[in-house]
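Here's a structure for you.
Not every chain is included here, but those present sit where they belong.
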Amino acid sequence: MLSPTIIASLVFVYGFIALTAYLSLTESRMMPNFEFAGFGQYERLFDLERWWVAAANLGIFGGLFILFCLAIGLSMAILLDQRIRHEGALRAIYLYPMALSFIVTGAAWKWILNPGLGLEKMMHDWGFTNFTFDWLVDPDMAIYTVVIAGVWQSSGFVMALFLAGLRGVDDSIIKAAMVDGASLPTIYRRIVIPSLRPVFFSVLLVLSHIAIKSFDLVMALTAGGPGTSSDVPAIFMYQFSFTRGQLGLGAASAMMMLATVLAVLVPLMYLETKGARHGR
Amino acid sequence: MASLSIRNVRKVYPNGADILKGIDLDIEDGQFLILVGGSGCGKSTLLNMIAGLETVTEGEIRIGERVVNHVPPKERDIAMVFQSYALYPTMTVRENISFGLGIRKVPKAEQEQIVNRVAETLQMTHLLDRKPAMLSGGQRQRVAMGRAIARDPALFLFDEPLSNLDAKLRVEMRAEIKLLHQRLGATIVYVTHDQIEAMTLGDRIAVMRDGVVQQFGSPQEIYDNPANLYVAGFIGSPSMNFLRGRLVAEHGLSFALEHGDRTTLLPIPDATPALRQWLGKEVILGIRPEHVTDADSARRASTDAAYHPTEVDCRVEITEPTGPDTLVFSWFNGTRMTCRTHPRANAQPGGNVKLAFDLSKAVFFDPQSELRIG
Amino acid sequence: MAADLHLEGGRVTPGRIFIYTLLVLVALYYLAPLYVMLTTSVKTLDQIREGNLLDFPLSPTTAAWAKAWSTACTGVRCEGLAPYFWNSVQMVIPAVLISSLIGSLNGYVLAHWRFPGHNVVFTALMVGCFIPFQVVILPMARLLGMADLANTTTGLVLVHIIYGIAFTTLFFRNYYVTVPDELVNAARIDGAGFFTIYRRIIFPLSLPIFMVCFIWQFTQIWNDFLFGVVFGGADAQPVTVALNNLVNTSTGVTEYNVNMAAAIIAALPTLAIYLVAGKYFVRGLTAGAVKG
Amino acid sequence: APQVEVLHYWTSGGEARSAAELKKIMESKGVAWKDFAVAGGAGENAATALKARVMAGSPPTAAQIKGPSIQEWGQEGVLANIDQAAVEGKWDASVPAVVTNVMKYKGHYVAVPVNVHRVNWLWVNPAVLAKAGAKAPTSFAEFFDAADKIKKAGLVALAHGGQPWQDATLFESVVLGTGGAEFYKKALVQLDQASLTSPTMIKSFETLARMKTYIDKDAAGRDWNLATAMVINGKAGMQFMGDWAKGEFTAAGKVPGKDFLCVAAPGTDKAFTFNIDSLAMFKVKDPEQQKAQLTLANAVLSPAFQETFNLNKGSIPVRTGVPRDKFDSCAQKSMDDMAATSKTGALVPSLAHGMAVNTAKAGAIQDVIARFMNSNMTPQAAAQALAKAAKTM
């Protein structure tokens, strides 16, 4: 028995993916046009420098975002796990950015990171005139400001996931390691963290989901700028599909995004299911 | 190897639960101490305190000559086997065993040698490269054991290490542990709530109840001369039978059992002077199933030609042929009795059987204090 | 983990001072933007132009809040965020409830009524979580148009439900696999059918994971902009669209204090949910949602 | 009841007030107004919403669409013929042909123009210039001279916001000033390959490159009104921006001609880059709504609305016959220049505001300009890239 809602959501996902795949093979401009036209859109896409900038940015952003979220989330979880007083309050503080929409996050950080308004100006006002922090307006560094804001927003959630994972680790394993003579850092490094493997999987899933779909955040923070230096595929696709009347090209870029997802996700799922079978 | 001494140890958990109420236990170097007792009586708590995994509220724990109250676990030189195995799930069997060695900076080559030796002892050389998830319960148990014996600690702690095994494997592992103890001459503290394990493994048994040691002695001592009703009922499987009656002066001294208007007399041979003091008073008689047997076997087995056990006709409720013996559950004067008969006695549910009560092995308790008399 | 790694208990050691310092510093990093938003929202425009980001408001005023809530223009209408806020509420409540409920049923099916290929379906759903929402806009619009649901709250709710199911199913499935099969089998033998088992056995067990799911879905749906703007039409626009209209001035003076107040107002329900239900979140996650 | 649903992105203060005026007029004529405002990114979100509405088969009555996009929507066959309103309102007589041409698809009116913005303005703070010892420039030579002086005085010479459309606004004024209206049309409207790679274009890029050096480093991502604010409060001397910037000045209580000057961008006082807002009318089925649609079209072109709307927005009326006495000096200059240039042919559509070429091409060109502004690209390479972008379909 297969629930109709599962079928429905599969149809609404895969049906629309199929449709997009087809549109990427047409010359659709403003509105869909169903005349088959071959792979021209892909050729055009690969010829566009902006696409490669966007793709590279996704690599940089995705990689660093996931890395920092993991590192910060895990460290915070471990620290919070040390029988901390007021843990509840701290946890709420780390978690609340998750509640904000990316639009709000982007607006707040845009202001803080703006050299003329925020942090840099503040430091100058305080007398540290040599202080510069102008990544937001530096075409080479702008994408890293997206990382900062993204990490700020999502690392608390990652912390919650890891904390939940840590709370689920079997007590007696840790006791066994203590009796075996391991120190606290060794226990975490050799025993606890390796057993969080399924949590890592869930976290990776959620984070890569956020990274690949990151649209609002970049839009609100840098709008892809300066120039197109912090462009990401989601913005690229949105603009070409809807503002620039190049729906076919947008569809082609969407297909490339999906291909990337599959390329990352399928090996991950395979490793995880295999690991689940033999590892635990 | 080292002796272990526990002096007036108390444990109050932070939430105020007063779990251990002054425990005193002493064992010598190389002895095998068993902690038994009902669920929640504080066995694991005591073990964890010895291991350094719980703080000591009051009192003193000594391993060898050293007071270890404030020594962290890793410096106590102990090895522990946990009830739930507590194998490191992400490591192979080999890594599980060598983890503690690596941390103690044992050279690689030596580690390997030790792992191989341990694996051979426990017959699991072929399992060394598997992860715990790929092992059966018994195999996991052996790995947990291997992890402990790979090191050469002053003290081994076992927390119900066999409770998750099926009966067959349990018997095998029991023998293995016993052998280990003999071979290594190790000092061992072993928690269990299985009386058979308690009886067969230990040099010394401490029977605990609600954070208090009820009796501390050798297995045979505890089996034959339980200090009180609780210990008597707890040790031995099936449990000892208890009968409430009065001591009367017939056939020397007899135990008189009244049921409705009938009275059954069970003469007591070799009554101690302490027991004689209770003449006329109510006492509780404790008698083990193997001392209530079919009359025929009793006669054959009797060593003392002079003494003839009392024989009584009882109604059989259920029989349990276990193979070598048949357990018979029957009603005797309003009390359910468990008896151990020879299969050839052929008791049938619903039928009757003539049971012989061998009171030379019986014990008596004060119904008020529940302490043993004599 | 619950194991007591710190037998020293509450004693103050250099290590613990270090940990607390670190935790508090990080907390400040997390709080900084909120502080900026809050103080800015009660400053006057002049102080914002002249002053420093971290300055404390000189003469705090709630004027900006009042304006953002009830008089700011978001187009021709100058009724502030209030009407859109209620639009959002009307949208988010059914969408969260229904998508969670469906996710719960699906998770139950995937975890306990395994049919051939259930793993494939599950994987397909996971991949489905990754579909960029931009690609579904046009086809979805066409379908909603054909169903006569375009530009209605109902249509918007429907879209959120459809694209929420993948995640809710994931959450519930991972939770329900920790519910032993034997429980379901016992109920089958007791004579219970598919829905009875769900209603009497599975559903009562699901509170922790429902909390997780509610929080997640509420955040996602409340904060969504894209679906809101394209499927909301003129009548059903959620608060995020209004916020966007307010903040994204193309001409005219930018009133930062009003913008910040509006941003906070738009985020209030989700913030409240995190503060109130945050502890259930971690608890629910611990109860099984993250076990891959 | 008859009603119109209007999708637009006039959401900020002045604009919204102007749109509210239209609403009032409609309501006075018994037509309800359903407001569908979607702000953000120069109408990006509005375009998306519009497409979804068209896809769903329920387009709004009217939507804010402009320039060549009207033709593109016309090709989709979803726009309504409103010739009837044009006849009633005598549009052909009162609206310049340059404008009406854009509003027609295959010879029929499908859209109604709302206003005309002049884009090639340079906004100057005379106090700053005076302090630096410079005067308002009329040529690039004067411009750079003034800029140097301002810079020396420790101020920002050119206030700018590094967003692609602002970059393009600057660029088109430079091209217009460098090559003149004819070249502008050949290069940026007809996208003539030879012109795009010509020395004139390279020279334009060189000029642009030089201008970059007068922009402060924090410009990236800055909203245009913040740049204007810099001119207003004397932190910067000049800004290239369309006439909507005037609203910022007046809102700050500044008086044109005294506190600030509006001069044509260097070298462009004989030319006029226009940006026309318009409402395209979508096919609706209900006859009552069709009537409402026509009412809306005529209301937009009514002198009364034209006056209030443009006064509010800083732009100028799109039709003749609107009293000009309430308009300020800048607007009046704008009206004069528009009348003059429409005769000389120097009235050219703005590239940066989607009036010159279709959205795909405009987008591609904008990308090139943005890249040039934010990297060390050489003018030659930029011209080549521009030519390539112009080939986008």
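Going in written order, the chains are labelled A, B, C and D, and every chain counts its residues from 1.
Convention: contacts are C-beta pairs under 8 Å (C-beta built on N, C-alpha and C of every residue); 3 or more make two chains touch, one makes a residue touch a chain.
Bear in mind that the values here come from a model prediction, so they are computed numbers and not experimental data.
S.K.: From the single copies of each chain shown, work out the full complex composition and give it as a label formula.
M.R.: A x1, B x2, C x1, D x1
Throughout what follows, only the chains that are shown with their structure count from here on.
S.K.: Per the definition at the top, count C-beta pairs in contact and tell me whether A-C or C-D has more.
M.R.: Ranking A-C and C-D by C-beta contacts puts A-C first.
S.K.: Taking each chain's centre as the mean of its C-alpha atoms, which one ends up farthest from the centre of subunit D?
M.R.: Of all chains, B has its centre farthest from that of subunit D.
S.K.: From the C-alpha centre of subunit B to that of subunit C, how far is it in Å?
M.R.: Distance between chain centres: 56 Å.
S.K.: Using the average of all C-alpha atoms in each chain as its centre, how far is it in Å between subunit C and subunit D?
M.R.: Between these chains, centre-to-centre, one finds 39 Å.
S.K.: For subunit A and subunit D, let me know how many angstrom lie between their CA-based centres, rounded off.
M.R.: Averaging C-alpha atoms per chain gives centres 37 Å apart.
S.K.: Send over the residues of subunit D in touch with two or more other chains.
M.R.: Those would be 41, 48, 51, 55.
S.K.: Mind pulling the residue numbers of subunit C that touch at least two other chains?
M.R.: Residues 3-4, 137-140, 226, 244, 247 of subunit C touch two or more partner chains.
S.K.: Quick one: which bits of subunit C touch subunit A in the complex? Just the residue numbers, please.
M.R.: Listed in rising order, the residues are 1-6, 10, 16, 19-20, 22-23, 26-27, 29-34, 36-37, 52-54, 102, 105-106, 109-110, 113, 115, 119, 121, 123-140, 162-163, 165-166, 169, 174, 194, 219, 222-226, 240, 243-244, 247, 256, 259, 263, 266-267, 270-271, 273-275, 278-279, 281-282, 285-286, 289-292.
S.K.: Give the list of subunit B residues in touch with subunit A in this complex.
M.R.: 48, 51-53, 72-75, 78-80, 82-91, 99-100, 103-104, 131, 133-134, 147, 151, 157
S.K.: Touching subunit A in the complex: which residues of subunit D?
M.R.: 41, 43-44, 47-48, 51, 54-55, 69, 72-73, 75-76, 162-164, 167, 216-222, 358-360, 362-363, 367, 370-371, 373-375
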